[in-house]
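Report on the structure given below.
Of the protein chains in this complex, all but one are displayed in their positions.
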Amino acid sequence: MKEISVRTTVRTQLVNITSQVASALSELDPGATLCHVFVPHTTAAVVINEAADPDVARDLAAAYQAMVPKIPFTHAEGNSDSHLLATLLGSSVTLPVDDGRIRLGTWQGIFFVDLDGPRSRRVWVSTGR
Amino acid sequence: MKEISVRTTVRTQLVNITSQVASALSELDPGATLCHVFVPHTTAAVVINEAADPDVARDLAAAYQAMVPKIPFTHAEGNSDSHLLATLLGSSVTLPVDDGRIRLGTWQGIFFVDLDGPRSRRVWVSTGR
Partner (left out) sequence: MKEISVRTTVRTQLVNITSQVASALSELDPGATLCHVFVPHTTAAVVINEAADPDVARDLAAAYQAMVPKIPFTHAEGNSDSHLLATLLGSSVTLPVDDGRIRLGTWQGIFFVDLDGPRSRRVWVSTGR
C-alpha cells in the first residue's frame, strides 16, 4: 500500500490525483489487475470524472452543495452535509490495470473530493490481481 | 466468502457492521490485500463513514429520506425511493487489508444501510489479493 498526500484550499474542492495514483501504482505489484484508491476520511470522497475541462469539477462542487437537503442536523460539529456527500460519492474507486498501468477512458481522471476543507488529507493506493 | 446476518428495526437504519466484517475477514485468506463487502439486496446499501458519534448515522438516515424527489413512481411495491437510494449509496465497499486486518481511517466504520426495513438482511464478505 502506498500513501498519497493532498492539500486542499477551500471547503468543497476536487483535486485531480490521477498522476499521483499512477506513480504510486508503479511502486506496487507490477502484475496487478486492479488498482484500489481509498480515502481514510469521513468528510471526503474519491470519484472518477472528466479531467479535460476544469469547469466540470467546478460545476460538480457547486452541485454537491446544492443537493444537500435543508433539514435540521443533530451532529454537533456542524458538518453533517459533508458526511452525507461523502457517503453518496463513496470512499473508494477501483480501476482496471493492464501491463502495470491504470486503464481509464479518454476523458477520465481520478479526483479527490474534499467536502470539509481546507485540510491536509491522505489517500491510500492498493492493488489486487 | 463469508455471510453476515443483520437485523434492522426501522425503515431507514444504519447498522455498524465493522466488527462483523473484521471477524469474517479473519476466517478468509490471511494474505488478502482487499476486502469486499457486498449487499445482495435491492433496497439496502453499504457505506463507510463516521462511527464515533451516533448522531452522524441518524443525520444520514434523515437526509437520505429528504433527498428523494417528490415525483410519481410506477413500481407497484411502493418502495422506489428505497431502490433509488440503494443505487446512489452502492451495493458494495472495498477496503484495503494489511497483515490480515482491514485498514480504516481513525473515525471510519462500515455501515449496513437498510432503506426498506425492518427486515432480516445478509452481507457477503470476500477477499482479493
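A and B are the chain letters, set down in written order, and residue numbers restart from 1 in every chain.
Throughout what follows, a residue touches a chain if its C-beta (ideal position, glycine included) is under 8 Å from a C-beta of that chain, and two chains touch if they have at least 3 such contacts.
Fair warning: this is a prediction, and the values are worked out from it, not measured in the lab.
Of A:6, A:24 or A:95, it is A:95 that touches the chain left out of the display. By the touch definition given at the top, chain B reaches the unshown chain through residues 1, 34, 36, 38-42, 67-69, 71, 73-77, 80, 83-84, 86-88, 90-92, 94, 124, 126-129.
The set of chain A residues touching the chain not shown comprises 33-34, 47-50, 53, 55-56, 58-60, 62-63, 66-67, 88-90, 93-96, 98, 103-108, 128-129.
Here is the rule we use: only the chains that are shown with their structure count from here on.
Measuring from the averaged C-alpha position of chain A to that of chain B gives a distance of 19 Å.
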